[in-house]
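I'd like to ask you about the structure that follows.
Note that one protein chain is taken out, while the other chains of the complex remain in position.
What follows is chain A.
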């Protein structure tokens, strides 16, 4: 009986594997090894990128019923943020104090709700005082402790990227005033909103104190960020470029998650009772984000250079040799393939594994899986589903942003770079079944391969390249005919 269940439960997966195996054998024999391997690897690269966008999309839709049309914009945003951090983080660090200042109300509000241990509340004033002293010391001493300023220009020149030059910043004095002004406004807002939701209760002094602690902590952060505004980007540019690249992946993903969280809390959350408006809001947001990006970076296409780890001249005979040579291409089964693209495939696989671990072995994952099926019941168990929504939105946005940075070194960084990926990701979600990250992985794999082999066929028989794009829609149609809920969707 258990065995029967195994085949029935995994029918979709087995079906896909069998079809892929058959097509693989046909392709291998008709195309020859070189063309087949090259096309397959291209397909896997594309599939990995599709998956990074689709994974968040499917979870957000499955759990929250939100069709997030701003997901491609998160991909684009991630690419810009990561690329900026990698090539010239001046701008990002310059923005940090302003953003921190803007966060003052949020931080105060958060702290008013948090349970802060009694002991910490008691010692908070002295801790903040100490932090203040440190900040003042840094300010007086000047932050250029490592004498970074002098070496900074050298570093930016050797980065050999036309954009990597220390762009002039606004005078610190003016910047200070602006940051301080925003912060005070924010702190006032924080106190205004520290009242708990229940209108029958008055503000507890305890809550005001906590909100103030929150604002105080943030004030220290803001001051430090302001002081670091000039030294930090220089320091980052002095890092090893590989380290900087991986840091860029992390920074981009975290910033993407943060922006996603802010979007969910401010724009999506008030509209759960009006799902249509949510769709309109995300559509509008996609345009706004794109316009903002164009404003900040001009409507140009940029190219992010690959980190040295994947860009040494020459070709490695195999993966192991690549570890030593870090060459730009690797020989895989007789095919010369860019090593960076192999890294993207690895990144996609790692993400799938991480997501599978999160979904199957953590409480958050359990709540998400349960919530995809029955949100109300999860809430009826005493779980704050709203908070889980925010986390999932952050997770999805972070993954999309990570995909964006991953893609930046081999597709142009430009304002509309996310659109095509968003469209494909929606198709992936439909194929895989709403709410199933495993389905998204399979769907992304299918679409990536379809695109790659479609392109190959179009080139070989000099057909229109539109055939590759059409093939993804055809796959979707076939899957929906066989399984209306998608490969791993559940019939309700």
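By our rule, contacts are C-beta pairs under 8 Å (C-beta built on N, C-alpha and C of every residue); 3 or more make two chains touch, one makes a residue touch a chain; residues count from 1.
In the analysis below, contacts and distances are computed from a predicted model.
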- The complex's invisible chain, by UniProt name, from "Cysteine desulfurase", "Dihydroorotate dehydrogenase", "Branched-chain amino acid ABC transporter ATP-binding protein" or "FtsX-like permease family protein": "Branched-chain amino acid ABC transporter ATP-binding protein"
- Considering the whole complex, which of A:134, A:177, A:243 or A:377 touches the chain not shown? A:377
- Task: Touching the absent chain in the whole complex: find that residue among A:285, A:367, A:400 or A:446.
- Result: A:367
- Query: If you put the missing chain back, which residues of chain A would it touch?
  - Reply: 5, 198, 200, 363, 366-367, 369-370, 372-374, 376-386, 490
